[in-house]
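Okay, structure first, notes after.
Every protein chain but one is kept in place in this view of the complex.
By written order: A, B and C. Residues from 1 in each chain.
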Amino acid sequence: MRADVHPFIAAAPDDVEGLARALRDGCIAAADIVAIIGKTEGNGARNDFTRTMATHAFTRLLAGELASSERDVEQGVMLSFSGGSEGVITPHYLVCTKTGTESRSEPATGKRLALAQARTRAFDATETGTIVMVRETAAAVRRALGELHVSPDDVHLVHIKAALPSVVVGTASPPHCTMAYARAASALGVAVALGEVDGDALTDDAIGTRLDLYSRVANVSAKPGLCVSEILVFANSLHWDSPRRIHHAVMRDIIDIEPVRALLAGAGLSTCGQLAPDQTRRIRAIFAKSDADPTHVIRGYRHTMWTDEDFSDMRYSRCVVGGVLAALTGTTAIYVSTRAEHMGPSGGGPVAVIVDDE
Amino acid sequence: MRADVHPFIAAAPDDVEGLARALRDGCIAAADIVAIIGKTEGNGARNDFTRTMATHAFTRLLAGELASSERDVEQGVMLSFSGGSEGVITPHYLVCTKTGTESRSEPATGKRLALAQARTRAFDATETGTIVMVRETAAAVRRALGELHVSPDDVHLVHIKAALPSVVVGTASPPHCTMAYARAASALGVAVALGEVDGDALTDDAIGTRLDLYSRVANVSAKPGLCVSEILVFANSLHWDSPRRIHHAVMRDIIDIEPVRALLAGAGLSTCGQLAPDQTRRIRAIFAKSDADPTHVIRGYRHTMWTDEDFSDMRYSRCVVGGVLAALTGTTAIYVSTRAEHMGPSGGGPVAVIVDDE
Amino acid sequence: MRADVHPFIAAAPDDVEGLARALRDGCIAAADIVAIIGKTEGNGARNDFTRTMATHAFTRLLAGELASSERDVEQGVMLSFSGGSEGVITPHYLVCTKTGTESRSEPATGKRLALAQARTRAFDATETGTIVMVRETAAAVRRALGELHVSPDDVHLVHIKAALPSVVVGTASPPHCTMAYARAASALGVAVALGEVDGDALTDDAIGTRLDLYSRVANVSAKPGLCVSEILVFANSLHWDSPRRIHHAVMRDIIDIEPVRALLAGAGLSTCGQLAPDQTRRIRAIFAKSDADPTHVIRGYRHTMWTDEDFSDMRYSRCVVGGVLAALTGTTAIYVSTRAEHMGPSGGGPVAVIVDDE
Partner (left out) sequence: MRADVHPFIAAAPDDVEGLARALRDGCIAAADIVAIIGKTEGNGARNDFTRTMATHAFTRLLAGELASSERDVEQGVMLSFSGGSEGVITPHYLVCTKTGTESRSEPATGKRLALAQARTRAFDATETGTIVMVRETAAAVRRALGELHVSPDDVHLVHIKAALPSVVVGTASPPHCTMAYARAASALGVAVALGEVDGDALTDDAIGTRLDLYSRVANVSAKPGLCVSEILVFANSLHWDSPRRIHHAVMRDIIDIEPVRALLAGAGLSTCGQLAPDQTRRIRAIFAKSDADPTHVIRGYRHTMWTDEDFSDMRYSRCVVGGVLAALTGTTAIYVSTRAEHMGPSGGGPVAVIVDDE
């Protein structure tokens, strides 16, 4: 099996031309696509329609290519778009593919990028954001690990589009059926599956409150209306073939570049300062989570991201993390999404980077 | 003579308590203050009243301390507040002081921070933003250099609050009497005074258009209603005493950290990655200019800072530069102001850092 | 011939379900649709993608219904979406239809709503916003009037999606090839066609400057990338059959309700205060243009719509006009678009209302 990630710059939220050309040219086969993950240029909030626009455009393209229904595309391919390309962040999308059916015979140069999809069972509104969601998410992640034959240490990113089912009209909304709790429970599910957090000791009370319990590799967004959580596990495996590897780090706050420098060093990229252009070219994809520190303080000094009511803290924190990672790596194609409950420590967040072989 | 810069964190735009305490405690003498330069938490645009609020609060404090009129304070002390503390940037202010009257006898450890104020003559609206303003600004900067007995190479920051006189009611506004041209002409004035640009070859046509002509040390904001440009030159001099030195660099774009790393290295600060806490503590002040690249492209990729009409490009670029410099230096007390016509190359901007001796 | 306008409320920018159901139920025949004009919930600025989203969704629906290509739909049906449903304005769309081929035999109760489409020839960038565009627009409007056999006095709304061709890459953009000039020239074209302005005396200099010259019925938006202006003339005609009539008024400023009250009175709607619910139900559609007075003054007092840089004057003026017209009519389904150069007096704008027979 061979996994790959293909980055494309988007000229607009519904610009699918890059992928369309790659499909026409035979660089990518539509049937190999397991996920398309992208940043669009909306505000990332409720009135951000750019995510829907992108989803529709890619669904339509793939349905045409695969001669299948749009519904089948939605079932088979994870389409995950995050709004908000603040500051230097360039709107872009990452096409994740899996090719072939057999294991690699001889692992010449070690572990390589491997991908596995998983889906939870459907949740109802009362389960969402609770320990039930933690457990079901953990079970789904474990299934993906089993499929990949990798250990938890080999997992560097678990990207989740978390279920947030609609509440039945006329029914009171359960208190945990919110975007925040859906993200929190999903991230804890990843942490439990990977042994980062002890699942047996975990109770509902911890969800959204015990922020010292976290995953170092979860990257979760919640999608209103979705009943099943969609999961994509990124690992390195001896049994897969790929010209890429994935690495991860955890920032303790949104200007904490040292762990990211260590990540890059681990990938063979010299990072005393900014990567040189030939090194930047080896960066295939960057995933991060951001948050404006809820204490209103970073490095001892007050910040105003929460009190500035003309611009949301979410947009500010993405702008900062995007700028900081761009300054370090030399590329502005950075997938940063906000709200990182149980994903890295409070005020910080995980980073994953996919790097080409030399 | 001894120059110093004292940083204070502000809890609100009119929070002068830090300076008030330093005056009460005798750490700073009111008569020594030549300038207060600060970042406030407004939007940096026309409806940003936080600058006025800060100016009034400091004027009132100093008038009380000096037993002089508020008008005299405004004449004698440069009060320069820039709105916009986006992202991690902390609202803060820098109190610049000059003490003593005699030259230092023996320059033990080389050149030290030196400060000189200057003022242009009053401009009328027809002169503002023209070659007249370039020449008068250059003359004023040269007077400051003469006073300091330093060469142009020793100048690392020229902070200017540029005149932008009100147009007489009922009169058409001259085309160059705008914030953009006032900044541009002032920055070119600095460049001419320091020999960065050939003043003899310069004509009105170049102002605001020949962006390849620029100063590496100018940091100019225009203030509507002001008739005289106020100038503060920061240099290093063998004849001054101070526990600080100033250094400068020029970023080619807003994620260009390598020149800043070189600046820090020149100041004896190891910058493989982020400064360690004991090095961060030696950073006394950071001044920068930012701009969202007008080509809509950074490092080959599209950015959306100009097309996002829910948030201004000015706020975005400050947010990015603040985050990037904080990631490198470990401090969020960064004075970044936007619009950098003829201050560094288009899309980039100058940075100056004041560093404590070890 | 019979004209009609069918209003639908939209739950999202791409919500076409109302029309889809009306087509399924046979209430509307797809072949009869000449235009769909709607308000979407974006910001109305460059990064408003809701307009494109709506256009795509309706194009797709109609292409399916008509078994024609999406390109043919775009050629045959005017799809005109304006972003910005500020305040009480509800996102909605108006489906305009024409049915039958013969004239009405006996005009029982006078003039009835009549619709005629027209298109200009293609413009190039150098013609856009100039007297050429004025003349071609006037010629196209005159053709529509000829088709309808109505006099200029019978025309109450000329809705235009004005051409704004892309500038050839590498070519300097002609100064008049802007949204503002494209709107201005198109509005003057309407005024010339209807005899509101003397076309012979008109020169390029007047476009965008002689704001005392204006149409009382033009409602123009410019669409970047469009080469041909699309025009829809709304008139009342003795020769048409319809259960509706259209009326117009001109507001002198954005709180000027008296002309609108007179309009409603002319339509047989008592308007001492807000319309009673049974009268509100007779309102079929409301079209308006808004502008924040460029003098910064309304009724002698300062307003802050131009100096508030956290929210655009365009959004403010739509919010005000939407609220004011809703308060008068009792409905929030109001199509208000901004920037009204030569459409009503400066700071004001035209209003048109389509009313059902009792």
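As a working rule, contacts are C-beta pairs under 8 Å (C-beta built on N, C-alpha and C of every residue); 3 or more make two chains touch, one makes a residue touch a chain.
Keep in mind that what you see is a predicted model, and the values were worked out from it rather than measured.
Chemist: Of the residues C:F81, C:F123 or C:Y316, which one touches the chain left out of the display?
Modeler: Touching the chain that is not displayed is residue C:Y316.
Chemist: So which of B:N47, B:T126, B:T178 or B:S346 would be touching the chain we can't see?
Modeler: B:N47
Chemist: Touching the absent chain: which residues on subunit B qualify?
Modeler: Against the left-out chain, subunit B lists 12-14, 41-42, 47, 49-50, 52-53, 56, 310.
Chemist: Residues of subunit C in contact with the chain that isn't shown?
Modeler: Subunit C touches the missing chain through residues 9, 11, 41, 43, 85-92, 254-258, 261, 271-274, 298-299, 301-305, 307-308, 310-311, 315-317, 319-324, 326-328, 330-333.
Chemist: What does the interface between subunit A and the hidden chain look like in terms of residue numbers?
Modeler: With respect to the unshown chain, the touching residues of subunit A are 43, 45-47, 304, 307-310, 312.
Keep this in mind: only the chains that are shown with their structure count from here on.
Chemist: As a quick test, compute the distance in whole Å between the mean CA positions of subunit B and subunit C.
Modeler: 49
Chemist: Rounded to a whole Å, what is the gap between the Cα centroids of subunit A and subunit B?
Modeler: 40
Chemist: Taking the mean of the CA coordinates per chain, how far is subunit A from subunit C in Å?
Modeler: Centre-to-centre distance between subunit A and subunit C: 43 Å.
Chemist: For subunit A, which residues are shared contacts with two or more other chains?
Modeler: Residues 41, 310.
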